[in-house]
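So that we are looking at the same thing, I have put the structure below in structure tokens.
Presenting subunit A:
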Amino acid sequence: MTQTEPAVAGASLVVELRNLHKSFGALEVLKGISFTAREGQVISLIGSSGSGKSTLLRCINMLEIPDQGDVLIDGEAIALKGSGPHRQIGDENQIRRIRSELGMVFQSFNLWAHMTVLENVMEAPLIVQKRQRSEVEAEARAMLDKVGIGAKADAYPAQLSGGQQQRAAIARALCINPRVMLFDEPTSALDPELEVEVLRVIKLLADEGRTMILVTHDMEFARSVSDRVIFLHQGLIEEEGSPDEVFGATRSARLKQFLNAASHD
Partner candidate 1 sequence: MQGLFDDLAIMAPAVLFNIYFAAASIPIGFLLAIFLALGKASSNPLINRLSRGYIYAFRGSPLFIQFFMFYSLALSLNISVWRPLGISGFVLHPLFMGPLVLVLNTAAYTAEIFYGALRAVPRGAIEAARAYGMSRSQQFRRVVWPNLIRLAWPAYTNEVVFLFHATAIVYFALPVVGAQRDLMSTAKNLFERDFNAFLHFPVAALYFLGVSLVIFFLFGLVHKRLMRHLPVPPRLRYAPKWFR
Partner candidate 2 sequence: QETVRIATEGAYAPWNFLNDSGEPAGFEIDLGNAICEKAGLTCEWILNDWDSIIPNLLAGNYDLIMAGMSITEERLATIDFTQNYFPPDPSKFVAAPGSEFDFAALSGARIGVQSGTIQAAYAEENLADGNTIVSFATADQNMADLMAGNVDTILADGAYLEPIVTAAGGAIEFVGEEILIGGGVGAGLRKDEAELKTKIDDAITALKADGTVDALIAQWFEGQGPFFSE
């Protein structure tokens, strides 16, 4: 089912998923997913609701633990112990180190409400990576400027609009200087107007050559930003390829149907 992806010349493998399976109770959500992301690639995960996109993304940083299969970051397999639904993190230190290299941006932002925007951004570098405060602060402010909310550094999340909150969340993820950015429908909690601001920022990152894996419902956006598009269907990769292949020369009947429905939204 899965294809070997078109090799990007010279770029190293950053994320590699091998045969991931995940069930919730009786519901088998992922049925064997493998793919890789190379340095600098932008990969979009698309698929209908409930097809397991979020679950897959969350497996990458082990917010969900796959029942079977492995996740490798920079060639290093994340250690897991036990099997099936009883599988657990194998090495707390390793997972913390790896997580602090994966910048996750949630659909509902999940900013820490009790910290200012600046504190949110500085939190992980200070607490997890134990870096110097002065250096982190300078970098955090730069990141906030970059995403266009430098003026809001000292505001609390509740005082920002949704779009500003999501940009703060992106800054937070960027500030840990991640190997890969993971986005789970970063704009679907936003009004169309606010959406635009956030998409602009993500596009900027893509153009800079950041490695990113993003779940999105916005086909237009996926097309314009991705190097590769993966279509999930019923827990499997139904189709995968460059945007032109996937959107232009759709092979799978299901993907056709999906794209059809999506364009009617």
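Selection criteria: all candidates are chains of the complex that A comes from, given by their letters.
Operating definition for what follows: a residue touches a chain if its C-beta (ideal position, glycine included) is under 8 Å from a C-beta of that chain, and two chains touch if they have at least 3 such contacts; residues count from 1.
Remember, it's a predicted structure, so these values are computed and weren't measured experimentally.
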Touching partner of subunit A in this complex, picked from 1 or 2: 1
Contact set on subunit A toward candidate 1 in their complex: 61, 63, 92, 95-100, 102, 104, 106, 108-116, 123-124, 127-128, 156-159, 172, 176
